[in-house]
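Note that one protein chain is taken out, while the other chains of the complex remain in position.
Our next item is subunit A:
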Amino acid sequence: MSRKRTPVVAGWFTGDGTDGEGEADFRLLGTRCSACASVFFPREDVFCRNPGCPGGELTEVPLSRRGRIWSYTDSRYRPPAPYVSDPELEWQPCTLIAVELEAERMVVLGQGAPGVALADLAVGMEVEAVPGVLNEDTETTWTTWHWRLTGTPGSAEAEADAKGAAGVVA
């Protein structure tokens, strides 16, 4: 039975993470105030939180796809519910990466993409937001965002490099 792909939170990122959807188009989605230009993630849809702002329209805005690692850690023990994990399987530590987005001047937390090991990470490294799967149940594949190092296999940059090397890209 095929599962329906559903974002774990509606409206926080583009698409549903369907395979084949261009990773290069994937973006976290925030909102921007038309009066003061403050950006919010998670999105504010009703009121601007800038205390000096008279209040403006909040419109959806994609966040920068890339940023630099502000800090990182991992979860060596199984997190409690509502985090979903298979109790039958041994817990595999998962990296958590806080990423500084230069244009937005904000830090956004996310899980590292599968295969991102703690030992690969350092503060200041460049990462990019990519679609990922949080968990699956009988009917649903819950999608999320992950942070992945740029220049690693599978990243847009590495693919471009590989194509460039093969003469595919001029």
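Keep in mind that, in the parts below, a residue touches a chain if its C-beta (ideal position, glycine included) is under 8 Å from a C-beta of that chain, and two chains touch if they have at least 3 such contacts; residues count from 1.
Quick note on the criterion: contacts and distances are computed from a predicted model.
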Given the choices "Inner membrane protein YjgN", "ABC transporter permease", "Lipid-transfer protein" or "Dehydrogenase", state the protein name listed in UniProt for the chain not shown. "Lipid-transfer protein"
Need a quick check: the contact residues on subunit A for the chain that isn't drawn. 8-9, 33, 36-42, 49-52, 70-77, 79-85, 94, 96, 98, 103-111, 118, 122-124, 134, 144
